[in-house]
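Here's the structure we're looking at; comments come further down.
Just one protein chain is left out here, and the rest sit where they should.
Moving on to subunit A:
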Amino acid sequence: MMQSIKQQPFRAAVLVLVWGWLLFLVLAPNMLVVGASVMTRDPATFISLPLNLDAYRQLFNPLYLDVFLASLYMAAMTTLICLLIGYPFAWALSRVEKRRQMLLIFLLIVPFWTNSLVRTYALKLILATNGLLNSALSSLGLIDQPVQLLYTEGAVIVGLVYLLLPFMILPLYSVFEDLRQDVLLASHDLGAGRFATFKNVVVPLTLPGVLAGVMLVLLPAMGLFFVPDILGGSRNLLVGNVIKNQFLDARNWPFGAAASIVLTLCMALLMFAHRLSKRRLGEEGV
């Protein structure tokens, strides 16, 4: 070891810097969270001994279990809608001529580079009781009086879809880009109909993209606490809101930490599924 430091001081310095940063600001803090989740709540020092599993037990308290299930439902709906919009979108996008494609992708990432709070706020302008959508609908004679759109679960889902859609489309687009036309033609030549080709060829080949998209949408959709704050009327609609409240307002760190570990486990599960789907494709040699 000493030898290699003398031989390549630059290399050693780089590795120490990077490892130091990651160990200090990623690994250590995460260990802290794991530690905090098994400790006891303390009003003065946030956490104290003795060790126990109360926080995890509290997660199964019907009150919080409801929030978790509601959050999972909102995130799942968001992901499903993103997938339903994004899948055909990515397919269509991958078949546009190359020159135009670059422009279209540019247009897709412009919103991503735009402040997400401001974009969420813009939705509020549209969805408010006397907002644009209501006035448009009533001037078309479709409704007699304003419909309550803002401060509903629907508004929160719309907000989440709006913010997260590009994260579903981009990984899907990249798998559709790799989907070779001759594979589809081969399937057709072998007598498969449109539906059979879709089910047996297109879906399995694009599955890694689907899972990557799901991963990039589902997890943030549970954590983005500012969306329900702005569009949902400040209710605890997402796990993110619960974690934020437990840490910043209720000062119940063990519980907040346990909730965030549940989120991390969800992430690990999704990453595992994603790897598995990629490996399966690799083994089948497609």
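Here, a contact is a pair of C-beta atoms (placed from the backbone, for glycine too) under 8 Å apart; a residue touches a chain by one contact, two chains touch by 3 or more; residues count from 1.
Just so it is clear, contacts and distances are computed from a predicted model.
With the options "Ring-1,2-phenylacetyl-CoA epoxidase subunit PaaB", "Spermidine/putrescine transport system permease protein PotC", "Sarcosine oxidase subunit delta" or "Potassium-transporting ATPase ATP-binding subunit" in hand, the undepicted chain maps to the protein name "Spermidine/putrescine transport system permease protein PotC" (source: UniProt). Checked against the full complex, the candidates A:N30, A:S48, A:N61 or A:Q148 give a single residue touching the omitted chain, namely A:N30. Only one of the listed residues, A:V110, A:I143 or A:V203, touches the absent chain: A:V110. In the complete complex, the residue from A:K124, A:H188 or A:R235 that touches the missing chain is A:K124. Listed for subunit A, the residues touching the missing chain in the whole complex are 8-11, 14-15, 17-19, 21-22, 25-30, 32-33, 36, 46, 85, 88-89, 91-93, 95-96, 104, 106-111, 113-126, 128, 130-132, 135, 162, 165, 215-216, 219-220, 222-226, 229-230, 234, 240, 243-244, 247-248, 253, 256-257, 260, 263-264, 267, 271.
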